[in-house]
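Below is one structure. I have some questions about it.
For this depiction, one protein chain was excluded, whereas all remaining protein chains were kept in their positions.
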């Protein structure tokens, strides 16, 4: 398929969709219709093609994009920077130490104060169950309030760069990789994906990636198996919705406590560590109480518990269980690679190396997914606008 | 008034002014003629209208704007970021920890070194009496020296984002809100504004806001009453100049030690905490000496002194004293709101809530005031340039 055909096929599919993205934030995939999700992904593909052709896709002459990172990040930070730059915005990072947020300023006020000429706000707040998504909706309400009262000349679009519930820029990138790898969304139906916990010597990894994956892939007809040792539960609401989505698309969703079971005949494996929900909740509580001793004890006990599951590693032996021994390996990166970034980790070095470029391609969709979320929120007639760039 | 009329009325008034802003820094309102101040405010209004109409007001194709923040800031930081972005410049923040300023590099040299392709330098340095404005003039002298000797191809314009003496981007925003609220500068004549100290549990708030307000509003014919408990003095020179400006415009300026007296029949109230000048001076001295014990004691005694004035709060009862019980409440934000950001603070929650959107509008002028300071310094024929954007 040449470039022109690749672009046209996306534009044709876009034309068949009924979307409600215009003027909306992108916080959770499960708030969005299937058509909305497809539209974002199609636009992401289009922008990636335009970028490879060195064509512009700038839709702003000026304006700010603000990022608020409440957790470390390399790839998401630079993906956001790249996306907003390509769209024509200047990035300003809200550093909560430098700014007066540290002085107890309320969310409502801060959100308005930074938004007078702001088109986009990207937020990462993923560490505390019950906090991240709530914070994002507070910011969303604040800018709506500011816009409705004429304080803001434009309402900034919010983009969830990872919260306690979902990591939509990641899961949509994961899905775009699957679409590309298997040759179209239709080909995903009935494919089995193993979203599996894996051992890591680190502690406190957020839950949003597995929660996002089980809720997205199930909507596209994939059979999703969530695997983890007993106790490593995700937030219960995310299991319910995954069940619901699977039923809706005619796919299966189930939970197992055996990595082998999950990997058996899987077409895709996604082995990744996370902290048990109960630990994350207790941690949040201890942090709020400023209980340093309690935090230290929690970390110790959590690492000790992790260490009981060293065998949850994506080894060559595990890979042999998958369909033809050749499932696609996915990861949000960085992976804990045994013998590379740690002694024992999520994945064997040889497995990771074999799929390394695939994981880079997976990550490579992210800037375009972010840009597409903004594009579909800011541009009313998306296809018409795209045609002006071709 | 429609958009076209709103723009034309500003351009017509601009044409009547004799300004000396071209090629000049904006450091203190009281260094500027009334015509200069009006020009900056009219251009700010014009740029805000253009922004609401989604029209560009870009005057640069490229170039840097540098910000130097020596104190925390959210709104001023983002206002500056927004302003320079709208004008076409890229923001670079000089972080004095990362940079070699920390290595004892002289101001003169640093200013030249960062300015080779720099159009604007915005500085906030408000904590130490005798320091902030002095530092800004040193930077100004340095870039003049660099430009005069051909080291710099252009002389960056300095903008005072708050110093020890004045906070012009704030006070001009406060004034623009008053102009809008009362329907024109003419209507400000004879109106009474109470610039009052108010209780806050925090310590070491700078003096530049009250100093800026008494020196600006008095020039526009407002009767200014400065109120504070005994001992909470401002820098003496700023009282002298406020007296002078009041005499010049036929307005009154006086100091009282009663909040009630100040609020009585006031048309505008501006209740805000600050630290006594003497405390700020002692603090500066102790900081220079590295006397941590002395600093701790000063903070303790200052907070104890503050606590003797808990009744300096803008309550509903206090508001009833104002004209028709309905004075406009102004604040530079963030306010210390009783029961919200602290147990007891500057203002009652119900009062703040009633005027919240007004304070947001007040703050909303700031990006455009900053942009207008730069615009009127960089563009020779301001009106002609504006007409190209309409």
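For reference, chains read A and B in written order, and residue numbers begin at 1 within each chain.
One rule holds for everything that comes next: a residue touches a chain if its C-beta (ideal position, glycine included) is under 8 Å from a C-beta of that chain, and two chains touch if they have at least 3 such contacts.
All of these numbers come straight from a predicted model, not from anything done at the bench.
When the missing chain is restored to the complex, the residue among A:26, A:69 or A:199 that touches it is A:69.
Within the whole complex, the absent chain has one touching residue among A:77, A:108 or A:282, and that is A:77. Although one chain is not drawn, the whole complex shows that of B:113, B:295 or B:379 it is B:113 that touches it.
Against the chain not shown here, chain B presents residues 61-64, 66, 90, 92, 94, 98-106, 109-110, 112-114, 116-118, 146, 149, 151-154.
Even with one chain removed from view, chain A keeps its contact list with that chain: residues 51-52, 54, 56, 58, 69, 72-75, 77-79, 81-82, 85-86, 88, 90-91, 202, 333-334, 340-342, 357, 360-361, 363-364, 366-367.
What we mean here is this: only the chains that are shown with their structure count from here on.
Chain A and chain B have Cα centroids separated by 41 Å.
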